[in-house]
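First the structure, in the form of structure tokens, and then the observations on it.
With one protein chain removed, the remaining protein chains of the complex are shown where they sit.
Going by the order they are written in, the chains are A and B; count residues from 1 in each one.
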Amino acid sequence: MSSKQDILGRIRAGIRERYEMPSLADLQATVFPDPLEAFITASLAAGSKVVEISPSSDINATVRELFPDAKVIASNLPEINIATINPDTVGSAQELNGTDVGIIRGSFGVAENGCFWIPQAMKEKAVCFISENLVILLPKTEIVNNMHEAYRRVNLGDYGYGTFISGPSKTADIAQTLVMGAQAARSVTVLLV
Amino acid sequence: MSRHSKNAKAFLKDAKYSEWHDATFWAVREKRDNMAHGLPEWEQLRQKASQIKLHTLSHLDEYLEQFSAAAEKNGAIVHWAADAAQFNEIVFGILSEHGVKMIVKSKSMLTEECGMNPYLEGKGIEVVETDLGERIIQLLGQAPSHIVMPAVHLTPDQVGELFEREGISSEIGNHDPTYLTYRARLSLRNEFLTADAGMTGANFGIAATGDIVVCTNEGNADMSTSCPRLHIAALGLEKVIPDYDCLAVFQRLLCRSATGQPTTTYTSHFRKARPGAAPMHIILVDNGRSEWLGNPEHWQTLKCIRCGSCMNTCPVYRRSGGYSYSYFIPGPVGVNLGMLRDPRAHSGNVSACTLCLSCQSVCPVKVNLGEQIYKWRQMLPVWNAEPAGKKILCKGMSMVYNHPLLYKAATGVVKKPFHSLKTDSDE
Partner (left out) sequence: MKVGLFIPCYVDALFPQVGMATLKLLRHLGVDVTYPAGQTCCGQPMANGGFESQAEPLARRMEDLFAGFDYVVTPSVSCTAFVRHHYPKLLKEGHTCEIASKCMDVVEFLHDVVKPTALPGRFPHKVSIHNSCHGVRELGLSSPSEEQIPQQNKIRDLLHMVEGIEVVEPERRDECCGFGGLFCVEESTVSTRMGLDKVRRHIATGAEFITGADCSCLMHQSSIAKKNGLEIGFKHVTEILAAGL
């Protein structure tokens, strides 16, 4: 397309001085004596619930206990046997609407802000957003200090999508009043395994 | 009287409302301060962010080529739009090709800049804004009054009454923000499920990977792209940054500066279309940016990452509101962007600054916003765009100050000045 060459040409004509890329090696980013503790504190501040469970306990029972009234549970994780719908096998993303609890896996958490990285690992990523309640399985050993460390680990996987999530969907668009549960998940529970 | 000053006067007539407006945005500034002061490396981050932007903008040709090549390798279709008209045509062309009748979209100041919504609506395509604030002002037929909190100028009653009129609320008289947000959620859910296409803006484009990165608190960008079979992403040229290491710097600054949160709820990376969907379309929009880059005095305005913190801290913005400015982006960065866009149309905004420089002290990428407004002011006499009274006043001052005798005469009238008070042999 000619627009591309025109635009690039104008940019080249306009640049007078080329600035160096700064070194980021000397950036003294915050690290925590106990990243897990910091992660939990930041998660709670972002509106997440955090539940620590032992590796031997049954995740299914924990989810049942947390959401006794849940009817539609969506997950494609092999260890989840209470799922009633699978984001890998649904005919369309729309079918996931009405999900009470979506259960997904996070690959690591970030201590400074309580977010966790969710690479798309299911056919329909809608499950991460359309579910009323979102449950994240997160290994408690996988907590990095800050976003610099986080971005060195980010991997989008084959689906080519991933997101950092911290807490439930929220908005303060009406008069700066914070409301949890805007367009996506209304609650987020981090199960630290 | 400048145009801004006239509008500001009208805004300040309602003392109670304007006091609320000032307090609301000052509270956001305080939240931002808590974040900034809680992070020992804050100033270092700002410094790095500024330097990365200077580097990226001065190598923008290279990074844009790298970005588009990476995105194409990922399977995306990359378009280059020279201006707003071309951008709108490209969007319409893609939508037509896919038989799209309705799109859901997340907030994008770029589509606002290009007038995309009215253009598409004129072509018979329904556009549904899905950011709650954007949705509210869309239903009201208003423009955003702030780039991050577009509907914050409205009271809960105004939103409640709107939702009642639109049939979004069912409990008449319930104007509780939690209730209203819930009703909007129910209403928008249907749009997410039935839209033919989703459109997002972009906070960043990553040259190394071709990712489009979108930051939201509501998750509406993700909802907008989870069900529809087509995703179009639009980004201004200046949104492209080199890589993830750079992104980490900006990601840490953006939300802390914007709303005083340590991160947005969602920081989403879009690299490929979802399975079974049409290829993702990415539109790189120039619309003046390549020329602004060549403006020796003002090219650094392009460093802006649109956090809105300069608005929140600006004592004039807080006391005059977003609609007192003639450009659709208000506040310090809006004054500058408006002047880059069309100085004759927007010179009425440059008076809206005391040169207090708070804007450039909060700016996470150190855009010298106040200094640039000072520079724009110097151009007004050149263009003859000055209010006549001001010119005469300055000419008068200049004459007096250049002639010490005249000055002595003039100041002597006011009060016994210092130069006549001095008692002994100083000179």
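Operating definition for what follows: a residue touches a chain if its C-beta (ideal position, glycine included) is under 8 Å from a C-beta of that chain, and two chains touch if they have at least 3 such contacts.
In this text the structure is predicted, and so the values were computed from the model without any measurement.
Undergrad: Who does the absent chain touch among those shown?
TA: B
Undergrad: Spell out, residue by residue, where the missing chain touches subunit B.
TA: On the subunit B side, contact with the omitted chain comes from 1-2, 4-5, 8-9, 12, 18, 22, 26, 33, 36-37, 39-40, 42-43, 313, 315-316, 319-320, 350-358, 360-362, 374, 377-381, 386-387, 390-391, 393-395, 397-398, 400-404, 407, 410-411, 414-419, 421-422, 426-427.
Just so it is clear, only the chains that are shown with their structure count from here on.
Undergrad: Between subunit A and subunit B, what is the separation of their C-alpha centroids in Å?
TA: So the centre of subunit A lies 26 Å away from the centre of subunit B.
Undergrad: Mind listing the subunit A positions that touch subunit B in their complex?
TA: Subunit A reaches subunit B through residues 1, 3-4, 6-8, 10-22, 24, 27-30, 42, 45-46, 92-94, 97, 110, 112-115, 123-126, 128-130, 146-148, 150-152, 154, 156, 159-177, 179, 181-185.
Undergrad: Touching subunit A in the complex: which residues of subunit B?
TA: For subunit B paired with subunit A, touching residues are 24, 27-28, 39-41, 44-45, 47-48, 51-52, 54-55, 57-61, 64-65, 68, 74-75, 79-82, 86, 130-133, 136, 149-152, 154-156, 159, 177-178, 180-182, 184-185, 188-189, 192-193, 209, 211, 217-220, 222-223, 226-227, 237, 242, 244-249, 251-252, 259, 261-275, 284, 286, 290-291, 293-296, 299.
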